[in-house]
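One structure, as structure tokens, below. Some questions next.
Missing here: one protein chain of the complex. Every other protein chain is in place.
Right, chain A next:
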């Protein structure tokens, strides 16, 4: 927006040869609206700390978002399958239990690869997972009739909003520093809560207690535990990330295609847009970056104890 030639001389020309100085305490023979041709805006700096993004690293970073969207679609496909009785609740239960055992094993391997980490407390993990398991089992009949008085349309709208909130607030950061705990951030907790609430209201549309129980258990694994595991993968390699992304998208497409081929096509479009088109748009938009710095900026104090 700023023209390049801001230092064009003005019609106001001084009649003396006194040098214009950038001071206020001295009246020089120049008019007050004189714009010094050389020094005006000479302290302006544009994009001083600008490091441009390149395309492929951005694609890999966007994999985190694709994975998240993929898990949401996997969950929705499973829900529709349970509701239309094309998925057996017992099969889902066994799949999620075996997945969590597998996931815990991978987690522990990754965890012990960092020597600085504390040794994992297996009995505590087992106890808390058993507690969640039993609590959900006990609560399933209550959850099934939780929203009996609410119309299904409201439930679809509510769960859509909650999943949107979940996706927006989820932790899509990709740098995995050893010892950093992603679960400590407030947005992560909010995002997880939104997803769990959404799955609870969706589960209340299901016909029997076993379906409700298995769906909510599956949701806890998919939205509370799996993001932590996915976050750990960043410390391994980008190839693992690509593999995880590919498998999640493939699973979601395989689950959705029998339900509706139109939705499967739309999902493919979404995946391609997030993974390949969005980074391209960001790289393209960088040419318009115009960060303006100058002496008017609030200085950052440098203190020794920081």
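Brief remarks on what is shown
Criterion: a residue touches a chain if its C-beta (ideal position, glycine included) is under 8 Å from a C-beta of that chain, and two chains touch if they have at least 3 such contacts; residues count from 1.
Keep in mind that, in the parts below, contacts and distances are computed from a predicted model.
When the unshown chain is looked up in UniProt, the name that turns up among "Signal peptidase complex catalytic subunit SEC11", "Aldehyde dehydrogenase", "Pescadillo homolog" or "Glycosyltransferase family 4 protein" is "Glycosyltransferase family 4 protein".
Looking at A:18, A:44, A:134 or A:266, the residue that reaches the missing chain in the full complex is A:44.
If you put the missing chain back, the residues of chain A touching it would be 1-3, 5-6, 8, 10-12, 22-26, 32-33, 35, 40-41, 43-44, 291-292, 294-305.
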